[in-house]
Structures are given as structure tokens and as C-alpha cells.
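Notes to accompany the following structure.
A single protein chain has been omitted from the complex, and every remaining protein chain is retained in its original position.
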Amino acid sequence: MLEPSQKYMSKLFKDGKAMFLAYDQGLEHGPKDFNDKNYDPDYIIDIALRNNFTGLIFHKGLAEKYRENYAGKVPLIVKVNGKNNIAKLEPYSPVVCSVDYAVKLGADAIGYTLYVGSPFESQAIDEFREIQEEARDYGLPVVGWMYPRGQFVPNDTDPTIVAYGARVGLEIGADVLKVKYTGDRESFRKVVQMAGKCKVLCAGGLKSDPKTFLQQTKDIMEVGASGVAVGRNVWQSDNPDAVSRAIEDIIFKGASVEKALERFK
Amino acid sequence: MLEPSQKYMSKLFKDGKAMFLAYDQGLEHGPKDFNDKNYDPDYIIDIALRNNFTGLIFHKGLAEKYRENYAGKVPLIVKVNGKNNIAKLEPYSPVVCSVDYAVKLGADAIGYTLYVGSPFESQAIDEFREIQEEARDYGLPVVGWMYPRGQFVPNDTDPTIVAYGARVGLEIGADVLKVKYTGDRESFRKVVQMAGKCKVLCAGGLKSDPKTFLQQTKDIMEVGASGVAVGRNVWQSDNPDAVSRAIEDIIFKGASVEKALERFK
Amino acid sequence: MLEPSQKYMSKLFKDGKAMFLAYDQGLEHGPKDFNDKNYDPDYIIDIALRNNFTGLIFHKGLAEKYRENYAGKVPLIVKVNGKNNIAKLEPYSPVVCSVDYAVKLGADAIGYTLYVGSPFESQAIDEFREIQEEARDYGLPVVGWMYPRGQFVPNDTDPTIVAYGARVGLEIGADVLKVKYTGDRESFRKVVQMAGKCKVLCAGGLKSDPKTFLQQTKDIMEVGASGVAVGRNVWQSDNPDAVSRAIEDIIFKGASVEKALERFK
Amino acid sequence: MLEPSQKYMSKLFKDGKAMFLAYDQGLEHGPKDFNDKNYDPDYIIDIALRNNFTGLIFHKGLAEKYRENYAGKVPLIVKVNGKNNIAKLEPYSPVVCSVDYAVKLGADAIGYTLYVGSPFESQAIDEFREIQEEARDYGLPVVGWMYPRGQFVPNDTDPTIVAYGARVGLEIGADVLKVKYTGDRESFRKVVQMAGKCKVLCAGGLKSDPKTFLQQTKDIMEVGASGVAVGRNVWQSDNPDAVSRAIEDIIFKGASVEKALERFK
Partner (left out) sequence: MLEPSQKYMSKLFKDGKAMFLAYDQGLEHGPKDFNDKNYDPDYIIDIALRNNFTGLIFHKGLAEKYRENYAGKVPLIVKVNGKNNIAKLEPYSPVVCSVDYAVKLGADAIGYTLYVGSPFESQAIDEFREIQEEARDYGLPVVGWMYPRGQFVPNDTDPTIVAYGARVGLEIGADVLKVKYTGDRESFRKVVQMAGKCKVLCAGGLKSDPKTFLQQTKDIMEVGASGVAVGRNVWQSDNPDAVSRAIEDIIFKGASVEKALERFK
């Protein structure tokens, strides 16, 4: 196949829009992101199932050991590379799960983080190429975390660099791009333009107050993005269901930020 | 398969609890760990067989050359990577035995040391991925020695870093995690939490006095660990059978430390 | 096969002459090369189709996602390696598309950039060898971007170094060589000589005024080159069709520069 | 197979004892080890055939080109890795012959040098693993040159480090260990102990006077070694047959040093 199968795309995107719940932070950031509830993958699975997330992002181990709780209920994006943040080295994220194994796990999409501009990017590109082409064999969509980072990237939310990262994703064959927010709507519009026919999802990032996050979500949707991949803003929230539904209102129902905020009342 | 076979798990864990005798020190530490008795693998095998260890940890060479003495009598965990401690470099442990070969050796589980946070961790992750996925093909459980170490790990028993190491094991698909003791019960509880559905075994470490070691064993069991993987505290002891039975009392019979110490009388 | 198939060569070269439209800049240079029109691959495809380009140069992602708009209408050269320009390292361009996948994409030729003289050239040569030999299996022509660059190349348009780069292309089995202009006709003649039986295309490079670019095109054709691979001089132009037709006049009809410039009137 | 075939072991070891003639010095040390006779492999072959060596150690090229002279007459140990001593780098010995090819050459055993403690040891271990496992497929014994060396090994005949090297050989699956002499009988006893069920051969090293070498041979046999792998002490000798027979007397007949020295009269 030369494109992701509609079998998967239509599960992940409703009317072309998506809302993924990201939970790769256990590997990427470690216990510091967690409190007494959200360290438990089942807590996250429950949030995903109670709300209308169109995808759940897990690394291999969680996908394996908790599959009876989520399989068949929410689409699975297997994040096939990842790294912890203990070593302070130029960014590189080794492959932790083969595409074949992700297929066995029931993946509906493959996730891969590319640290654009890293001194180790060449090695990553090599791995991405193989992963992307193997994913094509199964018709699986490829979601690229397009993250410029490292000594040559002084500011990883600089609109130019975010736009370049998005373009790299388009050029090398990703189908969906997860990018950071550039800080304002107009610069994000350019990011979406550079992404061409790729779908663009905005990363949630650090937990912020709901209004800020929802406004950002509204902004990116207005300039052509296809949704969000959000983690901490949901599962670190005291009211994860309210956040989830507010996001859903904006993305799928076109609600205003004010309207969406009513979910918190 | 997407999980270890019960064929193996039920041999290694009794009522969900395990007690492994580790003897990978010949490669890891060299002759300095040995006296005139315990340099001999048969001495260790005899300890394992006289007591109720649920697993024996060997590197390839010992597993090969001494198999007639232990095979079929005690489950075998083949430690598939290892290194000596002569070169003082950032930690990395090359693969000394393929999974296929471990299977020929009759392995009931695969052991792999991951130096979490090492500058060479990416290479190790690459190897771990292949090993874990090959082990799955045989239904073999994967035991991860989750050992944060190297220039970026100032204190490898710091509770936060031990917990992070355990989480890494969960995220990348290990089934059983061998971790160091964090020094107190409550911090170890968090390690067990972060490990999710992985089973946690506490490493024995340097030989200490029996009471200290047994207290530690009691503590970890009380906060959710599944047992120990112990070496020097047993086979460097003047009374390895007493230590072994005392450990067994605590892990499998829920004995108090005081009760268990009676084995020494 | 030991040579490219005429099936492909006769599509790419008319009377032995070629005019390729290059659009690999999205990856190589990023958004800075683009304005509000030409960031869009469809804008470039339209230029190619409205004029008589004998080849369109795309990286994998564009070749995949935009294929319904160009496939069967203009020959496709898949650039199988590429890099962005964020990291400032010695030049090396990793493989972003396998030959097998390029074949699935419908490639009529394979493009590969070799940074001749780079400290990483050995690794690149390794990859080129495999790509060239796989391309032979399909009869696909191999177009080598023969670009001397890096710390050992003080001036990458020095006629001697450009000629050496071309010779490297001949010796390692490229069929078509894309090289930079050396600045004058006589030195370019030597480049063409050194290329032996390889066909030589001149790169367009930075956008210059039409007269300069067309004079350069005239010069290289007069000393034995087979055409151009041009990008920014066409799609950054306010009048891309005029440039395209003027180039066509010179290459295929032997027009003078003055005659060709009439296209702009 | 999980152990070397008796087909080979019984050829290489008589009553459990062995005497190998080593001639890998042409690669390892170069012409400086040779005089006008012993540069010629046929001279060495003749020594091996006139005496009772139970093995002849050659690198690939000699094994190939001189096989008609020795094949079927003396068991062949193919040394599958090797290096010259021109570059002064941390020790690493690349593979010069595959196991498959050694089998074609008629090898009765595989020889491999492991520089224990070298900064490049990890890479070597990787190669050793594959070689050992392939050798097992053919039932071929694996002879490990267990040579601690490099910046982390200040004294490569220190008994502790030699013993550690031997233990590494046991742990990673070698069958026969070639080690350096530690200088005295009692420390060598510990080396033999650490080697467990591996057979230990002492290296000959630099040519010394016959009495010294024979005394060393007597010592190692008395503490459990299985024989020697000797080169320069034989073929640099003015009387290689006398040395060979004296060694044979000690190893196979249990002769005293004084008795063995009568061979020189």
C-alpha cells in the first residue's frame, strides 16, 4: 500500500478530526509526572473509555499488559520509539517495538518521535524509513512526533522551526504530524500549510489552566489542524472528564471556548 | 504470544512469589567474589537443589557445561547479557547468548541487564527489543535487571531513580523486574507501584548480616514485591541453607524476621 | 541488468536531452525557500504539467501523497536520500526511501545525493552501492547529485573539484550526474569529459535573473551537457512558464539566449 | 548441539591432554618473528607432522593454501580472528574467517582471541557469541585465547587478571582456554579452578630457554592444566624436534623436567 488504510484512518479520525490520549510519559518523563492515581495505566484507560478519545497512545509494555482493558474499545496508537530523560545527551529515541510486534498488539497506528535537527537525526531517519515502509505493508497510519530539538535548535517552539519540522514529516512519508504549539494562531497556520496533505495534531504539553489549553485548541482548529494529542492536561487534571469533553466540544462540535468551559461547571 | 506462557511463569512463581539464586557474578565481578568453595558452579547448584529456589540464574557457559547437574530440577534463567568489570567505561552489557540458544539450553526465562540512563542505553534498548520479542515467540518470561547507572546517575539506590528504572521496565515490555533496594519500605512501595503489572524482585546485593537482609526481604514483600533474586547473601554465607530457608519462610510462608532467623539456630 | 532500461531513459531524455523540475527543497532547505504559492506541491505539479519537463523530482512523502495529480503525466525521479539543514554537521544525507518502495511509488529514476569528500562519504558510498545495485535490478536509472562538500572542500564550484565529483559518479556507477555550474563554459567542458558516458545535468541553484540562468544553460549544452535539473529558478519565478519554456527552447530546440528570452515578452 | 562433539575433542585431546603448535604469528607479529626457515608454513607443518602435536593453529590463508600438506595428518584449529600489530590502538581483533568457511577448510576447532577488559570488548563479545553458537551447530570446539589487555590491564600476567580472563571464557561458552602463564604454580592453580569445566592450555609466549619453558609446562600440568599451545618456543628453536618431544614427554608421559631435557642430548 502507498497510503494508510481507511480501515484505520476512519477509526482514528471522525469527520477528519482526532483526539488522542497520550500516555507515553511513563517512559519519557518517569514517575515525576505521576500522582497516586495516574501512575496506573488503568486510570488512564478509564478516562479514555469514559470519554470520546479516538486514540490511546501507549508504549509496548502497557499495550501488552493492559490490553484486556482497552482492546476493541478505543483505537491503539503504539509509540514504537521512546527514551527516558536521565541521560543528558543530544536527543535520540531508540526503537522499543517493531512494527510487526505492534501489529500483533493490535495497533491502529504507529507513533514515532523524530528529533528534527538532532546530531543523531540521520540514524533516526534510517529507522523511520524502515518503520514507515513496514507500516505501509499493513496499511497502518504513521504518526510522526515532529520535534525539533538539540544543540542546533535554540527554541523548539519557534514558528519557523516548528514549520520546518512539519515539512520534514510530509517529505519523509508520515501521515499524521504531532507538533508543538507555536504560540499564536497565524504562525500555526503556516505550520499546517507546510504539512501539506498530512494531518496536523497539536501536542498538549505541560499542564496549563483549562482556558488556556482550550483556547489553543480552538486556535489550531481554526487554522486547519485536525485535532490534539493530549496527555497531562487531561490526566493530571482534577477533572479529567470535564477537560476531555471540553476538548471534544471544540474539536468535533466547533464549540466556542466559553461554551466548552461550561463542562467545568 | 503477547505474554509469557503460564508453563514457565507457574514454574518460576509459586503463589505469585519467587526466590531466584543468582550466580552471574563470575562474569560480572570475577574471582574476587569467590572463595574456595563457591567458585565452583556445582556448589551453587547443590545449594539450589537442597533448598526451594524457584530459579537459578546462569550465564550461557555455566548453563551449558553444568546442565546435567541441574536440568529438570530447578528452573533456569539464562542471563543473556553480561560484562566483566575490568574496563572502567560507561556501563553497557553486550549480549552473550541469543534467545534461540537460551531456548536450546532449556531456559525457563530470559534475563537481561539494562543500564538505565547510561550513555549506551540506546544500543541496549535496541538489543532488548529484539530479545523481548524473540522471547515472546517462545512464551518465555523476560526478567529485566533494571539498573540505573553511569555518569548521569549519581546515586543508583535513590528511590526516584529506582522507581524510574522500574517504570522503564514496564514500558518496554519486561515481565519481571529485578531492582535494587531503595533503603526503606515506603519508597520501595512506590517502585512497586510504578512497575504496574510487572512482578518486582529485589536484588540481594553485597553480603550483609542475615538479619538486615531478611528485614529487607520482609519489607519488600509487605509493599507488594514478588520475591528476591539473591546470590552473595546465600552462597557467600557460612550457612547457605539457613539463609535460603529463612528467605523461603518470609517469602512463601509470611514468617516474621524473628521467626525466620530461627533457621540459624 | 547492467544498465538502465531504455523504457525509463527514453521517458527522461528526449533526443538525449532532459529538463527536470526539482522540488526536494522542502526537506533540504525548509519553509524559507517557499512563498504562499510554491509551498504547495500541487503548484509545482501544475508547472511541470503545463510545460515540457521530462522529469519531476520528489522525496517519498510528496511522491506518495500527491501521486494522483502527476502519475502517468510526468516521469518521476524519487530522491531517495535527503536531509534538512538544521544541524550544522559535516554533510551526510540519510536514506529516506528504499529502492523497493520507490518502485512501488512508480519511480522512473532514483536520485541520490553524494557529498563527495565529506568525512561521512564512506558511509554514503556504502548506501549508494546498495541503491545502485538494487536500481539495476529494476533497470532504473540512477541520478547522482555529485556534490563535493564539507571541511575538505573549501570551494564547491571550483572546476577541479566539480570535475572530480563528476568522475566519482562515473566510477561508482551513476548514470546521470547532477553537478553545480563551474562558472564558465570551458571548465564545464572538462567536467563533462570526466563524466565519460554518464549524462551530465547542471543544477539550477539559487534563483538568478533569467538571462544569467539561460546563458548558463546555453553554455553547458554547448560543451556536452544533457540538460538541467532546475527548481528555484522556475518555481520562485513570477513567471514560471516563461522560464520553463525558455529553458526548453535552449535545450531541445537549440535556441539562442536572446531567442529564448522572448518567452518573457 | 550444546557441547563440542567428541569426534573433534578426541582428536585434539589424548587422555584429556593436548599439545598444539601455534603459527598465527605471521599475522599477529609479522616478519620480525621469522628467520630464513620458519617464515615458511611448510617448515612448521613438517615440525607438526614429525612430532606428536595434537593440533595445528593457522589463520585462514595458511589453512587454505597449504592444506594439501597437513590435511588429514594433524588436527586443524582455525584461528578465526586476528590483527597485525602496526596500529597502536586499544586491542581489538576482527574476524578474518567465518565459521562456515572454517568448516569448509576442515577445521577441527575454532580459535578466537578475546581481549578481556579492552574498551572494544563489547564488540568482540558480540562476535564471539555468534561464532560460538555457529560452532555449536557443527559440534566444533571453541578455543578462547583469553587475553586481558589494554589500558585497563596494567599487567596481563597478574594472577588475578589471568584468572578473571579464564572465568570469562567459562561464562561465555568457550570449551578450551588458552591463557598466559601467571609466573608460579599456585597462582595458576587458581586460574584452572576458575575455568571450571573448561580445559586450560598455557600459552608458550616469547622463546625462553628450554629448561624454563619445560618447568613451566610441568608446573601447569601439575595444577590441572590440559596442555600447551606453543609456537615460538618450538619453531624458533634450533632443535624444534627436541623441544616438541620434551613437551610431549611432560604432558603425555608425566616425565620430569630433567627426564624431558634428555631429548636435547
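Every chain is named by a letter (A, B, C and D) in the order it is written, and numbering of its residues begins at 1.
Going forward, a residue touches a chain if its C-beta (ideal position, glycine included) is under 8 Å from a C-beta of that chain, and two chains touch if they have at least 3 such contacts.
Bear in mind that the values here come from a model prediction, so they are computed numbers and not experimental data.
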Report summary line: Considering the complete assembly, the absent chain touches shown chains C, D
Requested in this report: Return the single residue from C:14, C:190, C:211 or C:259 that touches the missing chain.
Outcome: C:190
Report summary line: Among C:117, C:204 or C:227, contact with the omitted chain is made only by C:117
Requested in this report: From the listed residues D:7, D:50 or D:104, report the one that touches the chain absent from this view.
Outcome: D:104
Requested in this report: Check the options D:22, D:48 or D:62 and report the residue that touches the missing chain.
Outcome: D:62
Report task. Sort through C:32, C:50, C:73 or C:129 and give me the one touching the missing partner chain. Result -> C:129
Requested in this report: Go through subunit D and note every residue touching the omitted chain.
Outcome: 24, 26-27, 30-32, 34, 39-41, 59-62, 64-67, 82-84, 86-89, 92, 94-98, 100-101, 104-105
Report task. Name, in rising order, the residues on subunit C that touch the hidden chain in the full complex. Result -> 2-3, 116-119, 121-123, 125-126, 129, 133, 136, 148, 150, 152-153, 160-161, 163-164, 167-174, 190, 193-194, 196-198
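Here is the rule we use: only the chains that are shown with their structure count from here on.
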**Report entry** Distance between the centres, which are taken as Cα means, of subunit B and subunit A, whole angstrom
**Finding:** 36
Query raised in the report: Just how far, in Å, is the C-alpha centre of subunit C from the one of subunit B?
Result: 58
Requested in this report: If every chain is a node and every touching pair an edge, decide which shape results: line, ring, star, complete or other.
Outcome: line
Query - All pairs of touching chains, each written as two labels joined by a dash - result: A-B, A-C, B-D
